[in-house]
Every structure is written in structure tokens, then in C-alpha cells.
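The complex is shown incomplete by one protein chain, all other protein chains being positioned as in the whole.
In order of appearance the chains are A and B, and numbering begins at 1 in each one.
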Amino acid sequence: MKARRLSAPTLLLLPAVIVLAAVVVVPLILSFYSSFTPFRLTRPETFFTFIGLRNYQRILSDWNFWVAFGRTVLLLTVALNLEMLLGLGLALLVEKATRGQRVLRTIMMFPMMFSPILVGFQFKFMFNDNIGLVNNALQSLGLTERAIPWLIDGKLAFAAISIAEIWSSTSIFAILILAGLLAMPKEPVEAARVDGCTPWQTFRYVTLPFVMPFAYIAMTIRSLDVARAYDIVKIMTDGGPAGRTELLWTLIARTAYSDARMGQANAMAYFSILLSIVFTVYFFRKLAAARTQIGAEW
Amino acid sequence: MNRLLSGVAAGALLLVSGVGMAQAADLPGKFPGVTIDAKLIGGQQYEKLYERIGEWEKATGAKVNVLSKKNHFDLDKEIKSDIASNSITWCVGSNHTSFAPQYPGIYVDLNTLLPKEEIDAFVPANIAAATLDGKLVMLPRAQFDVSALYYQKSLYQDEAKKKAYKEKYGEELAPPDTFDEMAQQAEFFANPPDFYGTQFAGKEEAINGRFYEMLVADGGEYLDKDGKPAFNSEAGVQALDWFVNLYKAKAVPAGTTNYLWDDLGQGFASGTVALNLDWPGWAGFFNDPKSSKVAGNVGVKVQPKGSSGKRSGWSGAHGFSVTENCANKEAAASLVWWLTNEDSQKLEAAAGPLPTRTAVWEWDIEQAKSDPYKTEVLQAFQEAAKNAFPVPQTAEWIEISNAVYPELQAAILGDKTSKQALDDAAAKATQILEDAGKL
């Protein structure tokens, strides 16, 4: 009996393992190797020159790399937290609505239908300082006389990118948290109400702990998938001007293809993977903790 | 015939060479049963030409198999990936004079495959730009790009402006002939945030290219004779200062350092920019009331002169190349010829882009006779084309560009002085060339 139970999960997990090994692990080994070579796309023979840790030494001693690294961490922190808060708010608003749930839920997911590169173009045009929608609106409403250089000033550009990113990804949090709210058993809430809890207390001590695992699932999915923000940033500023919005991904992509220095780019990529791993493990822990809190077994 | 034979020897296709193409009159030739794999640049405005591929197939009996159609930058990525993975199994590829030096050795010398009189029918400067180390690596199509100055005509007919300008500078107000005049007028016209004197592309290869041509116009060199970066010279500082001062004076939109070509075109079409140094591809767009506020009010003039008296003329041309790995080089060359021959160029040029064959230029100007705007455009660009020069033909051009442009931006935004920025950029460029074993 015991032996059979052991084989069941193995069998169930096998397809996932095979697909991931083929598409992720094998290419990853290749790129890991190439991070120790001076591999240039236009000179394939360089793939076989081994230069040890030189790529890593170079990027680690490059101040610009660390600035981009720090900025990426900051963007992730800001964007993910705001997305979670806004997603939670949105899910609660939609859940409370008595009519038009279907339409509301569909609208809530509207930004998810936008391909990131489209989001990039869209916000680039909206934030254009001369003829963009945002400045036009502000000027028409008489809020400003100036043409605000949204994508030029370092802080404003960071804000503009964050807004684009948050607009496009809050839905993911909202839909997951909403799904959690819907899956929630009704008795605990009713029991709390009967016990005389205020709506806030009910929310804080009953609802919130229940939906937190879903929020963390969303958080983790997003932290895994943040690199898709690359498409947005690439179109909006591509790290510029003067490196003011440079993120790890824009740096990697430019080094890899435009400069054709694949080896060095892969060394950077390993750093960005490290970053994602740290974020993921962190949220994973949070998730486990939130789960024990609501007593789900692990 | 000798040249032809040497080409054929490599191809080992003696059967086909029997019906080969020693004479231009024999083109496009007959290649029954041959299949040519091609990678073409995609994008709706480049597509019209590809309908002619069907006619070539009919005329030659060969087949064309389009492996990929992508925009320029993705095609570049793809070709680099192909080089890296040793999978250049195709015959004909789209190419561009600014990118061609990066693909060392994958394309054949078309001089060996096509009759001389056909190559002589192209504008010599275009052929020179397509020739690397004596090898003609591509034949340019009618997608030749050099910039000219677009301006709003009404500004120069406005009596009040004329008078004010004369009072302020003691000169008549007329479309500028030098970059100093252009900067002066840009500052004069500017009224931010509603109206700007001019604008420039502010990032990536675009700003580097603009800086490069300004540098040449000011009498400087980007790379010196030994291939060493030489742009941090006095001329370099002067060239960069032109951009810096316009930015400081708020004569350009504050966002200009993040602009690429699309933003510039949209900006000028919105009627909020007085002077715009831009590409021929926009000429139709600017004068079309559906897309542009300034339609009917657009003037075009040859590019201004720099301080050395030379006019700027950074240029590039799209074209087609034949790979070394191609099994049927004659057939491939015939296709390349077909896509760039007179009929093809007329087809493309009719929609606006500039041709690269002398005969088609004449035809184009003849066609435009009844259209004063188009005549003005063509005359300006024909004049501009005379000053055209390609980018330095080094494989590291794009990489250098990527290292240099953030420094140019830093100077424009005031983070660094021009000299400082150029010195830093030159140091980076030198390192790149050293890494590549060129210095």
C-alpha cells in the first residue's frame, strides 16, 4: 500500500518534470556554461574559449550594473506591494457588488488582455511630454502650464514605468484574491458577525487570513514573472535617458543582442535569476506561514 | 565571364551556368526546380515589393520560400542567432548598410555574380556604402535614407515674425542653411510647452547617428585612420554642444532624449515643432491631412551645413544579400537583382521612398512634375543624397553606439559636461575595440 502511494505522486508529476527539463533546464545549462566564455553571437567559435570568472568579475565591479540591480529591486518592491494592495481593494469592491458581477469581473481583468509590448507603446504615447494624453489632460484642466517630462526625469520616469506596470498587473492580484474570496466558506464570517465583530474586525481576523495565501500565490507568480515588465520598459524608455531607468533586463537584452556579448549577458542573467529566487523563496515562506495560520495542512 | 566562372566554381552548379547570365539582357535567367530560402524585412511599407516575387518565380521557374519576415531589429537578432548556432541554411537575406559590417563573411561578393553594367546603374555612393573590404555585400533597394530639413512654411511668411527676427538678429528670416542658424531660429520660434523650435532623436543609435553626422559636418572624425575613437575632439565638443544648448534653451521638447523616430514624426505632424531634420519616409505622412496638422504647410530643404562648411548626411540603405552557404548563388543573385531592378524600384519609389538607381531618380522626378510638393521633396532629397555618407564600417559600430549614447544623453541632460561625457564615451569605445582585437 505504502509503495503504491509513493509512486502515485511521481507519476502525476512526471509530465511537468519532463516538459520543464526540456524547455528550461537544458537551455539553462547551456547558458550557464556560456557565462564562463567570451561568447559573441557573431563569432560562434568564441563559445569554446573558457575564461573562468572574468565575466562575473567584470559585471560585479561595474557600478552601473549595481545601480540597475538596485533599481530593479526597488521597482519590484514598489510595484508588487502596490499591486497587492490595489488588487485586494479591487477584489473586495467587486465582490461586494450586487449586480453585474460578470461584467465587472471581466472589466477587472481587462488589462490582462493587453500584451506587454502594447502596454509599453500605449503608455509611452500617453506620457509623451509634448503631445501625450497625460500632459494634454493636465494642461487642459489647468493643473499645469509646463510640459512635464514624464519619461526624462529619473523619478518621474520610474513612476511612469511603475504606473504602466501596476496598471497591467494589478488584475492578476485582483482575480486571484477574488477567487479566494469566492472559495471562502461563509460560516466563519457569519459566526464572527453573530459574535458582535465590527465589519473591520471580521475583515481583519477572518477574511484577510483566509485570502492571504491567494495574495501570496499571486505575489509569487508575479515575482517569478516580473521579467515580463521588460517588454514594457524596453518600449517606454529602454533604460534611458542616460541610464536613469536602466533595469537588469534592459541591460541584459542590450548586452546580449545589440552588443552580441552573450557570455557577459548570461552572467548578468544569472544574477537576475538569483534575485528572482530570493523573492520567490521569501514569498514562498510567507505563503507557508499564511497557510498554517488558516490551518491548511502542508 | 571570368568573374562569373569563379562564382560558379564555388557553387558547383555547372548545369545552371550553361544558361547563366553573362549579359544583363539574360536576367533574370531560368532556374527551374530551384528553391530559394529567404529572410526578408517585414512591415507593411516594405511589403509591396514582395508581390513581385511571384513574377520572378514565373519568369525563372524557381520557387521562393520566405522563411521569415520580421521588423529590422528582430531580423538582426535572428541573423545573429543563426550565425551563433551555425544555422545559416538560407540564401537571400534583407540587409542594411548600418548593420552589414556586423555580419562578417556570411555574404558573398555580388560583383562576382552580376554583370558590371547592372551594378553601374546604381548611384555610385550607394554602391560604395554597400561595399565592405572591396566586397559588394548587398544590392540596395529603393529604401535609401538620408535626412533633409522639414519646416513649417507659414512661419517664414509671417510678417510679424520676420520683423521680430530681423530686429533681434539683424538677419532676414529664411529657412536655415547652417546648423548655427537652425539653432538660432529654433530658439526664436520656441514657446514651450505649446511650440518648439526643433527636436532630435535622443536615444540609441539614433542620437549617436545624429551626433556622428554633426561631428563630420563640424570637421571631426568618429574613428581616426587607425580605427581609434577620435570623437572627443574639439569638433566633437562643438557638435555635442549644439544638442546641449538647444536642450538648455528649451527650444526642444523636454522629452526629446527619449524620442525615437516615431515620436519625432508624430511631433512634427502635430504642428508643434518648427524645424525637423528627418527621413524621406515621412514626406507623404507630413503632407497628408489625415495624418498631419501641417499638411499643405510643409517645406523641405537640403540638410544644413556644419561649421566646417560640410553638410551632414548620415545615411543608410536597405538591401538584399546572398549568403556564402547558398547552393544556388546565381538564382539567389537573380532574385536580389529582380527586387532591386528598375521596375521594382519604380514600384517602391512611387510610394515615397528614395531610389538607389540613377535612372529611377530621373523617372521619379519626371513623375512628380505635376505635384509641386513632391517635386520640392525630391529635389531636396536629391541634393541631400549628394552629401550622404554611411556609418564607419566597423563590426563594432552598434556596440560602440550603445556605449556612447548614454554619455551623450548625460551631457544633454546636464549630468556631465560635453568634454567629460565624450572622454568617458571614448574610453568605453576604446575598450570595446580592444576587446574585439581591433586596437
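What we mean here is this: a contact is a pair of C-beta atoms (placed from the backbone, for glycine too) under 8 Å apart; a residue touches a chain by one contact, two chains touch by 3 or more.
In the analysis below, contacts and distances are computed from a predicted model.
Per the UniProt record, the absent chain's protein name among "Carbohydrate ABC transporter permease", "Ubiquinone biosynthesis protein UbiV", "NADH-quinone oxidoreductase subunit M" or "4Fe-4S dicluster domain-containing protein" is "Carbohydrate ABC transporter permease".
Hidden chain, full complex: it touches shown chains A, B. Checked against the hidden chain, the listed residues B:87, B:157, B:191 or B:431 yield one contact partner: B:87. The chain that is not drawn here is touched, among residues A:28, A:51, A:159 or A:197, by A:28. In the complete complex, the hidden chain is touched by one of A:51, A:73, A:118 or A:156, namely A:118.
One of B:47, B:133 or B:434 touches the chain omitted from the figure, and that residue is B:47.
For the chain left out of this panel, the touching residue among A:156, A:197 or A:273 is A:273.
Annotation for chain A: contacts to the undisplayed chain at residues 5-6, 8-10, 12-13, 15-17, 19-20, 22-28, 30-31, 34, 41, 89-90, 93-94, 96-97, 102, 104-118, 121-123, 125-126, 130-131, 133, 136-137, 140, 167, 171-172, 175-176, 178-179, 182-183, 185-187, 213-214, 217, 220-221, 224-225, 227-228, 230-231, 249, 252-253, 256, 262, 265-266, 269-270, 272-273, 276-277, 280-281, 284, 291, 296-297.
Touching residues on chain B toward the chain that is not drawn are 39, 42-48, 50-51, 66-72, 74, 77-78, 81, 84-85, 87, 96, 145, 194, 261-262, 265-267, 269-272, 278-279, 281-282, 285, 289-293, 295, 318.
In this text, only the chains that are shown with their structure count from here on.
Computed from the mean C-alpha positions, the centre of chain A lies at a distance of 38 Å from the centre of chain B. Against chain A, the residues of chain B that register as touching in their complex are 76-77, 80-81, 83-86, 102-104, 192-193, 196, 202-204, 253-255, 257-258, 263, 266-267, 270, 272-273, 395, 398-399, 402, 405-407, 409-410, 412-413, 415. For chain A in complex with chain B, the residues that touch the partner chain are 39, 41-42, 44, 47, 128-131, 135, 139, 145-152, 157, 237-238, 240-243, 254, 257-262.
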